[in-house]
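What you see is the complex with one protein chain gone and the rest in place.
Moving on to chain A:
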Amino acid sequence: MHHQTRSTKSDYEIELKKFLNELKNRELNSSTQIALASIRLIKKLIGESKWKTAGDLLDILKSEERSLFERIPDELNVRNIWRRVIKIIKDESFNIEKNQAQIDTLQGNLFASTISEIIIEIESSVSNTASQSLEHIHENEVILTMGKSQTVEAFLKYAARKRKFHVIVAENAPYLDGHEIASNLQKAGLDVTLISDSAIFTIISRVNTIIIGTKSIFANGGLKAHVGTHSLALAAKHHNIPLIVCSSLLKLSPEYFPNSNNLPHLLPSDDVLSSNFHPNLTVLNPSFDYVPPELVTLFIFNSTKNAPSYVYRLIREMYSIEGEEEEDELF
């Protein structure tokens, strides 16, 4: 609806295009970067579009969200941020309507300040999570991690300041970003061993705790994580080793993993086999694994730690639920 009111190409559209390009060309490396980029996008949209009441603004945000996520259905974290903002504006505007003393410009300022709160939360989430590490890593333990996660790296480094422990890193093929984290940790003075993914089961019996990151978290507490995480989690279950997931709160998504007998998360590519291959040879390269919640022992978020079974209550607090809006159409 607001498309008609915006005549020329706005800054928002330019920004949006840039954002989508960066996503496509994988220029945004960490989830923090993606989160910050998308919050900037929202800020632009709020600052630019014409609205009088909070209701208008919500409509604009919602319709923009809908059209955006038809295009990038797999980017759960970006969507989470949009939903977060919508929820916050909804709550704030509810308060304002009750007082009714405020004027529009004030509202704008208010939204801007709440959004900058989210930015602060994003920026500080890594360090906040890391500061809890001493409760989970003890002297002379052996920790296993897989692939590169900013949060896990900070988590381990923080603990290493006070405790001495050994870290085993699985390389996470075919991304091989495990190599990077291994050398980073080694430079920071940790005791590091690098193994291939196939060696996980062999090594895991001597591990005390597994600490991993994740791409996002589904509403039932299941993980959307790098490929290979599921087999790691199963190995951990087999040996009864606790699996701890470090994550920012923004990775919590109110969506569920689609029915599990499908393979919708497969994004096969020639990254596994980079050279030319015969078309009859199918090369599958799934982009992520679904790890069911019963394999996860504990989530460590910015400020709290929770069991997987509690995740859905956190989500209920963080997002407004879509079903509530559909009612009107229904009855």
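Criterion: contacts are C-beta pairs under 8 Å (C-beta built on N, C-alpha and C of every residue); 3 or more make two chains touch, one makes a residue touch a chain; residues count from 1.
Methods note: contacts and distances are computed from a predicted model.
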Legend entry - Among "Ribosome biogenesis protein BRX1 homolog 1-like", "RecA family profile 1 domain-containing protein", "Guanine nucleotide exchange protein smcr8a" or "Translation initiation factor eIF2B subunit epsilon", UniProt-listed name of the chain not shown: "Translation initiation factor eIF2B subunit epsilon"
Legend entry - Among A:D11, A:E27 or A:E135, residue touching the chain not depicted: A:E27
Inset, instruction - From the listed residues A:I86, A:I181 or A:A219, report the one that touches the chain absent from this view. - result: A:A219
Legend entry - Hidden partner chain, residues of chain A it touches: 20-21, 23-27, 67, 70-72, 174-177, 219-220, 256-264, 266-271, 274-277, 279-280, 282-284, 292, 294, 309, 312-313, 315-316, 321, 323-324, 326-327, 330-331
